[in-house]
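Working notes, beginning with the structure itself.
With one protein chain removed, the remaining protein chains of the complex are shown where they sit.
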Amino acid sequence: MSDPIYTEIIIDEARNPQNEGTLENPDISQHDSNPMCGDSITLQMNVTDDSINDIKWSGEGCTICKACTSVLTQLIKGKNIDFAKNLKKEEILSELGLEYLAKQSPIRIKCALLSMKALKLGLYSYLAKKLAGSLSLDNLKDDAANLY
Amino acid sequence: MSDPIYTEIIIDEARNPQNEGTLENPDISQHDSNPMCGDSITLQMNVTDDSINDIKWSGEGCTICKACTSVLTQLIKGKNIDFAKNLKKEEILSELGLEYLAKQSPIRIKCALLSMKALKLGLYSYLAKKLAGSLSLDNLKDDAANLY
Amino acid sequence: MQSIESSIENIRKDFPILKRKVRDNKLLVYLDNASTTQKPKQVIDAITNYYNNYNANIHRSVYSIAEEATEAYERVRDKVAKFLNISKREEIIFVRGTTEGINLVAYAWGRKYIKEGDIIVTTEYEHHSNIVPWQLLVKEKGAKLEYIEINDNGELILDQLDKYLATGKVKLVVFSLMSNVLGTISDAEKIISKCHEAGVKTLVDAAQAVPHMSVDVTKLGCDFFAFSAHKMLGPTGIGVLWVRKSVLETMDPFHGGGDMIREVHKYETTWNDLPYKFEAGTPNIADVIGFGSAIDYLSQLGMEAVRKHEMELTQYALDKMSQIKGIVIYGPKDVSKRGGVISFNFHDVHPHDVATIVDREGIAIRSGHHCAQVLMEKLNVAATNRASFYIYNTKQDVDKLIQSLGKVSELFKL
Partner (left out) sequence: MQSIESSIENIRKDFPILKRKVRDNKLLVYLDNASTTQKPKQVIDAITNYYNNYNANIHRSVYSIAEEATEAYERVRDKVAKFLNISKREEIIFVRGTTEGINLVAYAWGRKYIKEGDIIVTTEYEHHSNIVPWQLLVKEKGAKLEYIEINDNGELILDQLDKYLATGKVKLVVFSLMSNVLGTISDAEKIISKCHEAGVKTLVDAAQAVPHMSVDVTKLGCDFFAFSAHKMLGPTGIGVLWVRKSVLETMDPFHGGGDMIREVHKYETTWNDLPYKFEAGTPNIADVIGFGSAIDYLSQLGMEAVRKHEMELTQYALDKMSQIKGIVIYGPKDVSKRGGVISFNFHDVHPHDVATIVDREGIAIRSGHHCAQVLMEKLNVAATNRASFYIYNTKQDVDKLIQSLGKVSELFKL
């Protein structure tokens, strides 16, 4: 039987995830959880000059959740906020060969994208505080709401 | 087509019901209604020396309800309380040839027995007040509850 | 879009119960559609197919049939959204029916926002489910319930709404989009725009409207909107409460339990996203899926065609019935202002007796107060007879009813 989900890459990524931990005084700290399974992630970021110069995550999650979170943090780290704002779910999924999850498994897709949801919500709160009232932020909240 | 329910007897009894009206100072006055159809009957009685020496009814009802109420009041009037306490539904139904209602029409049976329910409940309240605490009354409330 | 009339034989074939014989071998003529409608085999099959092939609890598990069930369930939410032109799927809450929907609003919104001295306005032609929850609420809160009365034509006297709104105390106006007794279609646009101006929230009881005419919730502009699947070809036990998102977001949860939570701790709990916050416990999965088929069925016919068919039948029936000796017919005369619900009485013959006599011919009409006792009091009757139509009814059905009603006049020598 083929088990395309549990490839060596994913298991390894989840076993040795990058950027696990917490930040001292994060500029952004966003918690989110999946009420179905209990996956629960906190994402923390430091921002300098519109650039995400540090990112850490902590929490509990399944192999898919952890692997995706690890990949997400690697993609984001050092990039500027606009990059993170516009990051698409497909970019995370394709890194791990999980594109088909979006179609085949409406339930497991939530594991894969939980950290992305936290990212979008965290950015939303951060930017909303900075630029209170700016309309250009609305898509972030919607993005988060419509991820899955 | 045969219409065994709407015999001339029943239509006549309902068109010219006996004992319709109200009493001045009734010893017993009991209202009951059928939430399904809106049938609504008040039964009033005067009791002297354990005998029901007057009985009147008022309210709204269908042909079956009115005919049965008329028959019930005729059966009860002048009888003693024990007779009324022990009156069986079959006695009312058979007077009008409606025995089969109990089996065939669980809904219309309520029309036929609404006044009997009021009778039993009215007696219960009356006797309960007189002989507060007496156990021998319990069957009346149960009778009323289990009529249909 | 095809007319219903031209395809009625095919439509009737979809409803197995229409072949049913009742009483002395009489073919069933079902004219109690305002109470509940019959179900096409497509709806029944959808339920059976769920149980036979992918029955599983939803939102909770990763295995194959659970995913299929979750997908199918959530797809119905999208169907409801499309059917009623609702743009946000998360505004749609599945409930048991209109009654639960309205009670949910009374508990989860009303108990939070209705205060002593406030006024809730309802109407004289409401179903009990749009009166009793408000009676309970105003009693608890020391608020007041007021009624918009109806005129002799069975229409709401909207000037009375102005009077209540002018007090500045009204917090909520509730009304039925179509009366289940008189058939009257409320002037929703006017009511809601008056309320908007006054900053007052509106609840629409659409139990009789959604099944019988095209409804656009976005255009309507109300805040709460409830209806039942079983009155529109769907299964019993399921219905919809729609709440405008900005309002829904301010509401406390109703039932506590599984699926409506995000995180439960011993002494504190956080809530799930909308709409799940309001769908506690295992939902009625099979019937939601059956309901989806009912929406498909109606969508395919087209709600304009449904409305047209019913208007024709109603006009035909009103014309014929008004000629029967001793009959009184309630509600608007103009079929463009009413749905396919005809309430009537015979002088001196109780509706129950009428229904029983008609039933002997296999014809199912309803007699009683139709859960509208306030209206009965207004009409000064204890009960009425009611015939109500749907997509599978024909002029022959009406003819049979008329003939049978003639017997009533005869038997009771009217």
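Note that the chains are named A, B and C in the order they appear, and that numbering of residues resets to 1 at the start of each chain.
One rule holds in what follows: a residue touches a chain if its C-beta (ideal position, glycine included) is under 8 Å from a C-beta of that chain, and two chains touch if they have at least 3 such contacts.
Nothing here was measured: the structure is a model prediction, and the numbers come from that model.
Trainee: Which of C:168, C:281 or C:406 sits in contact with the chain that's absent?
Mentor: Reading the full complex, the residue touching the unseen chain is C:281.
Trainee: Taking the entire complex into account, which one of C:250, C:269 or C:322 touches the absent chain?
Mentor: The missing chain is touched by C:269.
Trainee: Quick one: say which of A:46, A:63 or A:80 touches the chain that got left out.
Mentor: With A:46, A:63 or A:80 as choices, the missing chain is touched by A:63.
Trainee: Going by the touch rule given at the top, which residues of subunit C touch the chain that is not shown?
Mentor: 16-17, 20, 22-23, 28, 30, 32, 35-36, 38-39, 43-44, 47-48, 51-57, 60-66, 96-100, 102-103, 106-107, 127-129, 131-136, 145, 147, 228, 230, 235-238, 253-261, 263-269, 280-287, 352, 355-356, 358-359, 362-368, 371, 373-374, 377
Trainee: Give me the subunit A residues in contact with the hidden chain, please.
Mentor: Given the touch definition above, subunit A has residues 1, 3, 5-6, 11, 36-40, 60-65, 108, 111 touching the missing chain.
Trainee: Even though one chain is hidden, which residues of subunit B still touch it in the full complex?
Mentor: 33, 35-36, 40, 105-108, 145
Note that in this section only the chains that are shown with their structure count from here on.
Trainee: Could you give the separation in Å between the centres of subunit A and subunit B, each centre being the mean of its C-alpha atoms?
Mentor: 73
Trainee: Using mean C-alpha positions as chain centres, tell me how far subunit B is from subunit C in Å, no decimals.
Mentor: Comparing mean C-alpha positions, subunit C is 37 Å from subunit B.
Trainee: Going by the contact rule already set, what residues in subunit C reach two or more other chains?
Mentor: None at all.
Trainee: Do you know which subunit B residues sit against two or more other chains?
Mentor: none
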